[in-house]
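Just one protein chain is left out here, and the rest sit where they should.
Should a chain be cited, it is by its letter among A and B, assigned in written order, with residues numbered from 1 in that chain.
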Amino acid sequence: MAKRSEHPTDRATRLGLGLVAAAVAMTVLAIAYVLGSHAWDAFRFAGTSLATGSDWDPVEPSFGAWPFIFGTLFSSAIAIALAVPIGFLVALFLTELAPRWLRSPLGILVELLAGVPSIVFGMWGFFYLAPKMHETFEPWVLAHAGWIPIFGEVTPGVGFLLAGLVLAIMILPTITAISRDALLGVPRLEREAAYALGATRWEVARTSLRSAKAGLFAAATLGLGRALGETIAVTLVIGNVAHSKLRLFDQGATLASTLANQVGEASDPLMLSALIALGFILFLLTLVVNLGARLVIERPWRKHA
Amino acid sequence: MQKLLIPIFLIGALVLAGCASNTPPTATTPPSSSATTTPAKDGLAADLSGEGSTFVGPIMEKWRVAFGNANPGVHISYLADGSGKGRASVIGSRVDFAGSDAPLSAGEAGNMTDALHIPVVAGGVLVAYNVPDLGKTPLRLDGAAIASIFLGTITKWNDPAIAAINPGVTLPNKDITVVVRSDGSGTTATFTDYLNKVDARWPKANGGPGVGATVKWPAASTTAANGNPGVGSTIQTTTYSVGYIGSDWADISALQQAVVKNTAGEFVEGTPEAASAALDAALKANAFDADLKGSATNAGGANSYPITAVSWVIVHQHQSDANKAAALKAFLEYILHDGQQLSTPNKYAPMPTSLVTKADALIAKIGS
Partner (left out) sequence: MEEARVTSLRRKATNHAFTTIAALALLLALVPLVGVTLYVLQQGAPALSWDFLTQVPKGSDDPTSGIGPALQGTLVLTLLAAAIGVPLGIAAGAWLAEHGRNKWGDAFRLLLDSMAATPSIVMGLFVFAVVVISTGHFSAMAGGLALGLMVVPVVARTTEVALRAVPDPLREAGIALGATHARTLVKVTLPAAGSGIVTGAILALARVAGETAPLLFTALYSAYWMRGFDKPIAALSTFIYQFYRDPTPALRQQAWGAAFVLFVAVFGANVLVRILTHARSRQP
């Protein structure tokens, strides 16, 4: 196609939108910069052991955040493992299987979960779910499958599994709603053609999933983002003990929960710097995780969305 | 899109209406448990905001309501989100007063040279446990035993060290689960301050956890919970557990409480009266300096509870706004006099008279 000159309105719009995008990008970089500069003292004090060490002792002082990094990744992985399949399936249900009149109300019902305040999830998790885990579920699992190491050996109730579960519930509406929007974007013609060729609902759903790949990826990424950064709900249900073994029932701690727990009482400048460093490490972590996810799924924007 | 304008106007109106109708809280008939009203100082009018200690939080809420009822022109708000935050905010003059479980540190004091520390409440940090076998008889513990439990060197309830202090009591052969705070807390600071004084293994210099709002707990079988209610709830649902909890909370959870041995050799329960006695004794022993900073842990006296916490309100002596200065003074005067009647019913220890006199002198300085 021959290159035509751009209409002035188009140029103005493109530049205008680009300006906003640039401003937002700069804000993100500003956040990273402010975090980094306040965390600098802690990094100078502890060096790389801030991220690799396991000894978090503000009195010593010694700041090793590895258990928190581990906890962030572990609890988020559990959350994603639960919420992504369920979210995609529910989205498929809402777009392919549910009777037409039911789709909107069901969709709103799932989105209702998005309106529950984080702190309420934490309270529900701690006062209602944790005792059930502690008294019923965890002992039962250990009695029947305790030889599998991933379960661990203790039954405190709060811990990685509960945190992952609560996170999964919290990110489910995001993943479902955005996946549903992505699936709605699959061209009608494609689906009708598939049905015309005699495909079953499942087979049509499969092609829709493939077509909506970029949008589904966005849904999962936003869900993951929320899980990685969730603060208050996790604080109440993860136990906040610095463990770093791959055991579902163990208590743990995340970067965000530790920051939230200790910042209110911290007055020593070095400790405050170390807490901000946790935020900075989390920021870097999300960059790495998101980059990794992209490499695995390949450049989503190349495929037709 | 035009359809959105109507609701936007409606919501905007609601918001503005709220701004406009900022009538002072109507003075309803004071409920029976609030303090008798101080004669309202005519013309007091100011907005005061405070931040800090969660230990003071519950009673601060009662004080501000009672004082506000008597002085409708004064609006006091308080956010209980941590002593450290409160101190930082008052240093930067972003709030008018801070509630704090600890005085300003040396570094902080350097940034706030005109700080006044007004002690307002005290309370016991209780050692609560869940051992059904013991029933109603309180377990006796001393500093060394408590330290050993939280250091992890005592791991069973029927350890000889515990049995030695509790003659005639049958202790179960069960593992101890230690419950600690997962969030930074003034309660932790007081508890570790006490252990630091009574056991040579505790100080950081000797390889122990040391003193702080957040410490690293060495005991292997440790569970952490968020906030006093979290600790209380965890102890309640975990048999054979033990933890430390602020006095205003333990009653609610109906937890078993230990009686702790003080320096006079008596085993004392953590009642408000025992905390007051500790504070009195600490003052007499000059544990508080002229600025009223100090610690009431491990105080002498037969009736003293050894793990007693004190909380202060920290304010600037120099005030730029005369109205705020007047309101602050009146509020603090109320807290230290009529307001103290609210202490004991809410499981806090009232300030002894000797301390009130000294604190009054400090309050008089505000605004000068």
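One rule holds for everything that comes next: contacts are C-beta pairs under 8 Å (C-beta built on N, C-alpha and C of every residue); 3 or more make two chains touch, one makes a residue touch a chain.
Just so it is clear, the structure is predicted and the values come from calculations on it, not from any experiment.
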item	value
Residue among A:75, A:155 or A:221 touching the omitted chain	A:221
Touch criterion as defined above, residue of A:174, A:240 or A:267 at the omitted chain	A:174
Contact partner of the left-out chain, one of B:58, B:138, B:172 or B:203	B:58
Among B:44, B:70 or B:95, the residue in touch with the chain that has been omitted	B:95
Interface with the undisplayed chain - residues on chain B	3-4, 7, 11, 14-15, 18-19, 21-22, 25, 28, 31-34, 47, 49, 51, 54, 57-58, 61-62, 64-66, 75-81, 85, 92-95, 227-230, 248-249, 251-252, 346-347
Touch list for chain A against the chain that is not drawn	7, 9-10, 12-14, 16-18, 20-21, 23-25, 27-31, 34-35, 38, 85-87, 89-90, 92-97, 100, 103-104, 106-121, 123-124, 128, 169, 172-174, 176-178, 180-188, 191, 200-203, 205, 214-215, 218-219, 221-222, 224-226, 228-232, 255-256, 259-260, 263-264, 276, 279, 282-283, 286-287, 290-291, 294, 299, 301-302, 305
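Everything that follows uses one rule, which is that only the chains that are shown with their structure count from here on.
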item	value
Chain A-chain B separation of Cα centroids, rounded to whole Å	36
Chain B residues within the chain A interface of the complex	81-85, 87-88, 105, 107-108, 182-186, 189, 204, 209-216, 222-226, 230, 233, 237-238
Chain A residues within the chain B interface of the complex	55-60, 126-127, 131, 134-135, 156-158, 235-236, 239-241, 251, 253, 260-269, 271
